[in-house]
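Every protein chain of the complex appears in place save one, which is left out.
Chains here go by letter, A and B, matching the order in which they are written, and residues are numbered from 1 within each.
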């Protein structure tokens, strides 16, 4: 397998999400098996949902063992360096954000390759980027973070996906599209967290019955 | 696209479920993004599960953008009129019930078109009608309402689905089948709620260990 920029970014994202999943599992005091499963599910959840919804089966990780090995190594890495990684919480946040940016790309591109409408491709991008974390949170019995905190999370994927589709329409070279899209997602997420930019809420004024 | 009775009912159901999802999300204080996602998932969840299980992919909403637009407009409508809609809680219950009735039809019909056994088609009807609400409740971290309250909910779908299959076997015209099936589901649900008809429970007599 020759490694393109796309592959390298994809592997980076897989590593980042696997580590974030393993850390979340250790925080919830899950056992060794739980750690591997949550690492695995966080890393492949988004892509698996995408593949199942468009009918691209067997899903990607079944046909390319590289993902399994990378995730296992990442989980072992997280276990060994679990105390050091804690000090690196900011780096992890960065890795998680990189994963978000990269997986948005794979989602949008899959939609385009399957000749789906631009808006659907963007939705696939957001799903691929954000859904792994949603499953992780549900399995750890928490309200998914992307709903809880009004953080700019999947929203960044959607904006990045929009730029992807726009650039694709104007025949920009793919490598440039990849870089611009992931940097857009990453930049929006970093800026939103730094400056506490959140999405608006709309509460009914009545008391909750 | 010409609009048949089937399409009109399908759109009505989509609107009703999208509004119910958006209201649930606002009640849970989710942000703008969460509101749209929950509205979307409630409206397309049942049909998506149905499509994935029978292998009809890419799933329906990916190939017909009408659903996306209707759901987005419904969510905006729910946000704008969130206080007025609260007074309309009963109308909403009615809309939700209409959705249940209509989506039962689309589920059963899909099963029949795929030449699945009658009992499987009925199950697909119940799944299509009720599963959107199940996902909505899981994402909002609540026990799904259909399990919680012993309400006649999915049960109404199954009874309606049974009539659908029966009428289909006797070559009743489809438009009549649609109307009778949805009215059956809607009627059973309304009567059950009005007269507090619930399903029986079977508790083990022992204390829970």
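Simple rule for what comes next: a contact is a pair of C-beta atoms (placed from the backbone, for glycine too) under 8 Å apart; a residue touches a chain by one contact, two chains touch by 3 or more.
From a predicted model like this one, the values you see are computed outputs, not experimental measurements.
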Contact partner of the left-out chain, one of A:68, A:94, A:117 or A:192: A:68
Given B:53, B:73, B:176 or B:191, the one touching the chain that is not displayed: B:53
Residues from chain B at the interface with the omitted partner, ascending: 52-55, 114, 116-117, 119-120, 123, 138, 143-144, 146-147, 150, 154-155, 198-206, 208
Residues in chain A touching the chain absent from view: 23, 25-35, 37-38, 48, 52, 55, 57-59, 62-63, 65, 68, 79, 82-83, 86, 138-141
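Basically, only the chains that are shown with their structure count from here on.
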Geometric centre distance via CA averages, chain B-chain A, whole Å: 30
